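With one protein chain held back, the other chains of the complex are shown just where they sit.
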Amino acid sequence: MGFKTTELSITTGSRSGLFDLTAACERFVAGEGDGLLNVFVPHATCGLVIMELGAGSDVDLLRALEAVLPRDDRWTHRHGSPGHGADHVVPAFVPPSITVPVVEGRLALGTWQSIALVDTNVDNQRRTVRLTLVGGAIG
Amino acid sequence: MGFKTTELSITTGSRSGLFDLTAACERFVAGEGDGLLNVFVPHATCGLVIMELGAGSDVDLLRALEAVLPRDDRWTHRHGSPGHGADHVVPAFVPPSITVPVVEGRLALGTWQSIALVDTNVDNQRRTVRLTLVGGAIG
Partner (left out) sequence: MGFKTTELSITTGSRSGLFDLTAACERFVAGEGDGLLNVFVPHATCGLVIMELGAGSDVDLLRALEAVLPRDDRWTHRHGSPGHGADHVVPAFVPPSITVPVVEGRLALGTWQSIALVDTNVDNQRRTVRLTLVGGAIG
């Protein structure tokens, strides 16, 4: 069986936001036949989504997360900047692992779907993302 | 390694709701030995759940999503019918990809678990779902 894994380094800077991983994922699976791509972020305050980007939903998601997990003083976890406890609950609602089918070396995404890193934590400037392909035509 | 993929076409009509995919998934993996089944919906306003169906929780989920993501005018994404911006945030909370272990050609679901498509978007009448099996005894 084929297996392939790599790590990406993403510069997220000091803002909260979504970071599009789709092109990097497409490059990773290109020419690799059929399989499953797992995208995984090894950080405790990030998540991964598959959604439409660039038409306002990025901002809408960040606001919805802020409404569900307000950055106030309610959090037991008190390390870091004020409200940072909220960041640590994000991965329960927006998991750090997502799997996408790969067919003939292409992601089987829909027209309006992109894969994105969600990072609400403004204290980390760089993030790692691991791409792993388990598949048929590789290796 | 074995690999098998197919697309289902689901008629969701003009109502928001949950659509049971369990029987179709069972048929897809029957006789295929051991592996992982990935269920994936290539639409930007759908999600997939594994939960009990038919005892009221379907309605409860739709109401909980409505409470978390109200269909009002708060959304930056403004295409489609009023409140449609909410639909575009659904996949961040209810992801469009879920993976189920397959053991000896059967889904390793619990007694009360079903696999369902969640579609809050009333503007689309038909949806596609991709089933993908990566496994040991196939191919």
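By written order: A and B. Residues from 1 in each chain.
Heads up, the rule we're going with is that contacts are C-beta pairs under 8 Å (C-beta built on N, C-alpha and C of every residue); 3 or more make two chains touch, one makes a residue touch a chain.
Being a predicted model, the structure only gives us computed values, none of them experimental.
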item	value
Touching the absent chain when the full complex is considered, from A:L8, A:A24, A:V59 or A:V89	A:V89
Among B:L8, B:A24, B:L109 or B:V122, the residue in touch with the chain that has been omitted	B:L109
Missing-partner contacts on chain A, residue numbers	1-3, 5, 36, 38, 40-44, 68-69, 74-79, 85, 88-89, 91-93, 95-97, 99, 128, 130, 132, 134, 139
Chain B residues that touch the omitted chain in the full complex	1-2, 34-36, 47, 49-52, 55-57, 59-61, 63-65, 67-68, 93-95, 98-101, 103, 108-113, 118, 134-136
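The definition used in the following text is that only the chains that are shown with their structure count from here on.
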item	value
Separation of chain A from chain B, taking each centre as the mean of its C-alpha atoms, in whole Å	19
